[in-house]
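Heads up: the structure comes next, in structure tokens.
Left out: one protein chain. Kept in place: all the others.
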Amino acid sequence: MNHRIAILGASGYTGAELIRLVATHPRFSIVALSGERKAGMSISSVFPHLRHLPAPPIYRIDEVDFSEVDLCFCALPHKTSQQIVAHLPKSVRVVDLSADFRLRNADEYQKWYGVPHSAAALQETAVYGLTEFYRDQISTASLVAGTGCNSAAAQFALRPLLAAKAINFNEIIIDLKCGVSGAGRALQEHLLHSELSEGYFPYAVGGTHRHLGELDQEFSQVAGEPITVQFTPHLLPVNRGVLATAYVRGDARTIHEVLSTAYAEEPFLSVLPFGEMPSTHHVRGSNFVHIGVAGDRVSGRSIVVAVLDNLVKGSSGQALQNANVMLGESETEGLLAAPLFP
Amino acid sequence: MNHRIAILGASGYTGAELIRLVATHPRFSIVALSGERKAGMSISSVFPHLRHLPAPPIYRIDEVDFSEVDLCFCALPHKTSQQIVAHLPKSVRVVDLSADFRLRNADEYQKWYGVPHSAAALQETAVYGLTEFYRDQISTASLVAGTGCNSAAAQFALRPLLAAKAINFNEIIIDLKCGVSGAGRALQEHLLHSELSEGYFPYAVGGTHRHLGELDQEFSQVAGEPITVQFTPHLLPVNRGVLATAYVRGDARTIHEVLSTAYAEEPFLSVLPFGEMPSTHHVRGSNFVHIGVAGDRVSGRSIVVAVLDNLVKGSSGQALQNANVMLGESETEGLLAAPLFP
Amino acid sequence: MNHRIAILGASGYTGAELIRLVATHPRFSIVALSGERKAGMSISSVFPHLRHLPAPPIYRIDEVDFSEVDLCFCALPHKTSQQIVAHLPKSVRVVDLSADFRLRNADEYQKWYGVPHSAAALQETAVYGLTEFYRDQISTASLVAGTGCNSAAAQFALRPLLAAKAINFNEIIIDLKCGVSGAGRALQEHLLHSELSEGYFPYAVGGTHRHLGELDQEFSQVAGEPITVQFTPHLLPVNRGVLATAYVRGDARTIHEVLSTAYAEEPFLSVLPFGEMPSTHHVRGSNFVHIGVAGDRVSGRSIVVAVLDNLVKGSSGQALQNANVMLGESETEGLLAAPLFP
Partner (left out) sequence: MNHRIAILGASGYTGAELIRLVATHPRFSIVALSGERKAGMSISSVFPHLRHLPAPPIYRIDEVDFSEVDLCFCALPHKTSQQIVAHLPKSVRVVDLSADFRLRNADEYQKWYGVPHSAAALQETAVYGLTEFYRDQISTASLVAGTGCNSAAAQFALRPLLAAKAINFNEIIIDLKCGVSGAGRALQEHLLHSELSEGYFPYAVGGTHRHLGELDQEFSQVAGEPITVQFTPHLLPVNRGVLATAYVRGDARTIHEVLSTAYAEEPFLSVLPFGEMPSTHHVRGSNFVHIGVAGDRVSGRSIVVAVLDNLVKGSSGQALQNANVMLGESETEGLLAAPLFP
């Protein structure tokens, strides 16, 4: 029997990606789509590129019959998501794509998001959705919290190095470049084509980006001691793609070896030959991650670069990967399509 | 048993697209790849976005053992292709993506391509590869000639209208806009990023573009009399996408009806609701064609707009569609992936 | 003594361009800037690329002392502009960049813009601001109405041909391609980078674009009889540039001769050698217009292509050119900067 899937927030980019990916899954059936602003519209009106798919129309959330749903993807805005998820029937398993359940600690949530969490008990039960590192817990979880796209890239570059103590914990700098679609479909002046194209700039400089909450939580847990990294994102005039350039102190060959070993069996994670560097071109539209390692001319310092597609491996593809794990499907089902280049 | 597939010219963009698409086909196995300039390299070196695929290395053509090949995709340059195809074993069925076998008449070939055809006998046997209109002949053909991407777009917009005499034959203007990848991976100054991005321009103005040879041949055959259209292509700073805006004399509602009826059963061709217009965004990376029809304020004049992805429906996807027909597979196998947006 | 200049609507793109251009004019001084939403901000906050200029802060319109102003550029939205201009002191000469004063006939205004004109008397006195064709009237005008950017491109391509009866009046098709900035800085979903980049599409198909009101008025006057053209705009993922491809019936050599003669003394209008085609790359950021002419293989039919930068020659540069004429300055002052390429 097919798994019955609902997608809440289907009119945003991550919602559209979920529909695109889930539609290719042989044992998943989309039974409900919701989107407040576009309720009543067909998916072919909201996303004409999906017009060939047999998707249900878009409803308001309160019109969805959750008794017919096995698993629900929540692609809702931060703060909204926690309110919706808290009121779903217990029988519905949830993969949440917002930031609402990534942090295990309620105080940390308030620190980074500026408001108290309205479903703190639920927050504690959520499993962090970086599949490759939380598979067992995800398989039995009721609620999985999708990671930030930027923090996913940084973690793929660095988690095994922290676990293996292959790098100095006090000098980690992550210079991050990200594409536009990560900011979603909201109407903001700085996201207009005229404002963005043909230029680029840093933002949230100095350690204020909210994805740092996740990095602090995860890196500290892996390292066994508090880790505080530097992290500077830059917005690029490209729709998809996150590239994290990590500057670390550690031996480059050792780093390459640690990462290669850690990811040897991972279907989506490729560590490139030593010294080769990845490009966001080569993962665009796919669930793959490419990682490059090189030594610097400054002795003892190394560079690790990871790339992924923020809408796939950074959110909707990761979400489907987690759903596969939760529902006992092959983890790669629906996720092996090659990147689109050029 | 799987069909054994060779791809010649695997280091160009249409070659890469063939690999990407064929790799998802459950009954096709790639047994040989060739590429003269990149012979000896692995596909992951030439196209790192395909590094996860189990593809064979790239060889020179003369190193390929064609006795092990059932069907060969030729993604070679014009003029080269006719020489290679002429010397393949008779047992190998061929889908050619070059311009070499699109024109049935040797004189027309010489007129548009400036040189005599070196395999004129073979030219006569080739079937024109616009699947939706040549299915029966393709199913038994030894050699199928893939169409031009621009001429495919124009034909999807207009063929049924000519067949039904729904438009005036003497006033057909096709203003065409195409993306960059149609020009291939050749090193030419005007294809550099710095030259192309942030601007656009017409080229081959006045009726000199070679795809007109195909349009003349096909439109005249469909109409039953010589048809000479106007055709002006424009190069846009976008990698994928052809958009053909056809200006015709004829009743818009009738035109919409004729196209809707003609394509009602076609899995890849969508005629949009009357008055709605397509976007290249909505077919990017896919084998779909979207067609819009509207009437003009000038009485008796109508506008038909067709969009497709030049590398998929305009070449490599079309080629796989033809191979499916030739080998008795479902015509849509490997071709139903949704477009990538944004 | 310097001319004292006010710019209303300084926080939009045409406002920014006016500041950029006027700042290089040796005898123009900007004495006031207005912008309702950004009132109270400095120009360096609203447009950091202009931070080196000694511009006044942005005020609300009702805070501007118009007794200190010789000439006022109005870069306000349609409908707002007519209300503001109607209440300016008579001593202030006005160059309006909105659509509010382009049409001389109040009924035509209502037809194309959907509401009655609130300053119909003023509307009648306005001079149409296509400088090259209205110089004498502009020199003494109190109110000059800047043209639409798309209609300017079409008129540069066709006006002399209508005047000379060098083309058939009943078969004029204008396929127009325009960049994004023409849509302004408004927050609209389809103007987001993620929505626009990497694709393109037609809009206002069938003769519904408002710039047709201008084309009807101007072409009919030049021709001496009612002229109704076909006009189909397409939105491209490029910030600047309009390219009009006009399909006409007429002799190409004659057309080239008529245009070359008509524009021989024009500093901003270049007719390219016969058969050469222009590119928007080559006028970007400048007040220049490039025009190409070619014959088609269909006998008796020709193609005329005109390009301009919508924010310069299509609006703010044209506005400064008109102001120069009104104030007795050299028409080219402040407008001879070369295009930016690449």
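The chains carry the letters A, B and C, assigned in the order they are written, with residues numbered from 1 in each.
Methods note: a contact is a pair of C-beta atoms (placed from the backbone, for glycine too) under 8 Å apart; a residue touches a chain by one contact, two chains touch by 3 or more.
The model shown is predicted, which means the values in this text are computed figures rather than measured ones.
Visitor: In the complete assembly, which of C:Ala39, C:Leu53, C:Ala106 or C:Ala120 touches the absent chain?
Guide: C:Leu53
Visitor: Can you work out which residue in A:His117, A:Arg284 or A:Lys313 touches the chain that's missing from view?
Guide: A:Arg284
Visitor: Can you tell me which of A:Ser44, A:Gln123, A:Ser194 or A:Gln217 touches the chain that was removed from the display?
Guide: Checking the options A:Ser44, A:Gln123, A:Ser194 or A:Gln217, the one contacting the hidden chain is A:Ser194.
Visitor: Of the residues C:Ala23, C:Ala106 or C:Ala120, which one touches the chain left out of the display?
Guide: Counting the whole complex, the residue in contact with the absent chain is C:Ala23.
Visitor: Write the list of chain C residues that the hidden chain touches.
Guide: Contacting residues on chain C, toward the hidden partner: 13, 16, 20, 23-24, 47-53, 180-181, 198, 239-240, 270, 278-279, 281-286, 288, 290, 336-342.
Visitor: For chain A, which residues reach the chain that was dropped from this view?
Guide: Interface residues of chain A facing the absent chain: 171, 173, 175, 177, 194-195, 197-203, 205-208, 212, 228-230, 232, 234, 236-241, 243, 245, 247, 275, 277-282, 284, 292, 294-298, 301, 303, 305, 307, 341-342.
Visitor: What chain B residues would touch the chain not displayed?
Guide: Residues touching the hidden chain, for chain B, are 13, 180-181, 185, 187-189, 191-198, 237, 239.
Convention: only the chains that are shown with their structure count from here on.
Visitor: Could you please state the distance in Å, as a whole number, between where the Cα atoms of chain A are centred and where those of chain C are centred?
Guide: 45
Visitor: What whole-number Å value describes the gap between the mean CA coordinates of chain A and chain B?
Guide: Centre-to-centre distance between chain A and chain B: 36 Å.
Visitor: Can you list the residues of chain B that touch 2 or more other chains?
Guide: Residues 198, 239-240, 278-279, 281-282, 284, 341-342.
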